[in-house]
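Every protein chain but one is kept in place in this view of the complex.
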Amino acid sequence: MRKVQVIVIGAGPAGLAACIEIAKAGGKAVLIDENGKPGGQLFKQIHKFFGSREHRAGVRGYNIGNQLLKETEDLGVEVFLDSPVYGLFRHPEGILVSYMHEGRERGLVGEKVILATGAAENALTFPGGTLPGVMGAGCAQTMINVNRVLPGEKIIMVGSGNVGLIVSYQLMQAGADVLALIEAAPSIGGYGVHAGKIRRAGVPILVGHTIKRVIGREQVEAVEIVALDEKFREIPGTEQTVACDTVCIAVGLTPLTELAWMAGCEFAFIPALGGHIPIHDGDMATTVAGLYVAGDIAGAEEASTAMEEGRLAGIAASEALGLYGPATAAPLKEAVWTRMDALRTGPFGQKRYEAKAQMLEIAKGGKQ
Amino acid sequence: MRVTKHPILPEEAPCDVTIYVDGKEIPAKAGEPIAAALLAAGIRVFRKTAKKGYPRGIFCGIGRCTDCVMTVDGQPNVRTCVTPVRAGMKVETQIGLGRWAEQA
Partner (left out) sequence: MMKEGVKYTGVPSAEELEQIPGIAGEARFEEGPVAVIECVQEIPCNPCEKACPFGAIAVGQPITNLPVLDEAKCTGCGSCLAKCPGLAIFLVHKNYTEATALVEFPFEYLPLPKAGDTVACGGRDGAYVCDGRVVKVNQNKAFDGTTLVSVEVPKKYYMTVRTICRKGRA
């Protein structure tokens, strides 16, 4: 069985950044992804990113994706596409990664493995919630920005986090009519500037409202929304029916952690990061020797933090392989932490900063 | 509906292949997800559930939830959101768990 120094599973921003760091350290990384194209969720981000220059602020997501891809190509990183990984197993020389490729089961042994499998959108349960026309906001975003197809024309968006706000904007850019954005909490979850853009386009943002049910026979025909009180209980008599053909759900992401479970990683439940998260330390190392995590699998955040965590895992894995001495690795890791801390500040970043600090404590043996 | 003109993204190439959905000809682009071609043609019901025949369509779009599965070229339970279109592909609304096509 072929053995390589590092196997990186997931070719999104975290995985790509990890491979770049490993290649820079002089190591050999193999990147495996189940999709036909690398980039994860990066290529559907057509808006300009925030952050600072080192975070590539002001650059549109897909251009950042192209930059990362070019770097990995230039550095000669080996990439297996259309290769879903279905197992991680113990192996005397490291970790055995089992994957499908061209219809056959294959295996590769990695001295170190970095899991960068991302996160998936949450669903919401309500009557009519399974009707065609109810879809994840990220699904709609892929359809409009990557496939250039409008999944519907009269949209109700559920959820006012950055995903709900940004996808509402992008749906209008693609020509759809976003009728309203509804949010169960009493305030808007995402950035005011994102909300401001859709307000300027005349989209009402209804905080303190939720979906009661979706009406339709073969597909969405209307939604019934209802106001909530401060205890999130429906206020009788406030129901409104709105004709529409699509309901986009943007109510958070949950890390895709099946491979980490399978490998025997210990987990911690941290709601602010999206639920059950593989315990990881300041080097992104899990409780399984040689296995690292990076990006949304380690806590649903953003593409910029995913890239930084990917860098960190790549540097740490390179150090563990002896490609960097500790004196070289330490300042590199510190630089990543400084940049990540800068992203996790302010009223929006503070919760994530605290959640990640809690994770570090747990990794050191602190209480969960 | 296909988005041809976009304020940010470059102009898209036109459809270049034909696929068959329940026998009907649908224009598509080679390599795009089957689900995209269906949505572009206004088709949103991809399958019916086994017990009660409820309609189902795309939900997650990244190959995780399996709500979008259809029978493709005789093979059931194909995730249309991550499976690329090929010229002449035969896509069928799947009823329940689907059946393997009879091999001639």
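Letters A and B mark the chains in the order given here, with residues in each chain numbered from 1 onward.
The criterion applied here is as follows: a residue touches a chain if its C-beta (ideal position, glycine included) is under 8 Å from a C-beta of that chain, and two chains touch if they have at least 3 such contacts.
Bear in mind the structure is a predicted one, so any value in this text is a computation, not a measurement.
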Residue among A:236, A:325 or A:347 that touches the chain left out of view: A:347
Residue among A:47, A:311 or A:333 that touches the chain left out of view: A:47
Absent-chain contact - pick from A:24, A:37 or A:60: A:60
Where the missing chain touches subunit B, by residue: 5-8
Contact footprint on subunit A, counting only the chain that is left out: 47-53, 55, 57-60, 172-173, 175, 177, 186-188, 191-203, 205, 207, 342-349
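Here is the rule we go by: only the chains that are shown with their structure count from here on.
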Intercentroid distance (Cα basis), subunit B paired with subunit A, Å: 25
Of subunit B, residues touching subunit A in the complex: 1-4, 6-9, 12, 31-33, 35-37, 39-40, 44-46, 54-65, 67, 81-82, 84
Interfacial residue positions of subunit A with respect to subunit B in the complex: 34-36, 41, 46, 60, 120-121, 123, 130-136, 138-140, 142-145, 147-151, 153, 173-175, 218-219, 256
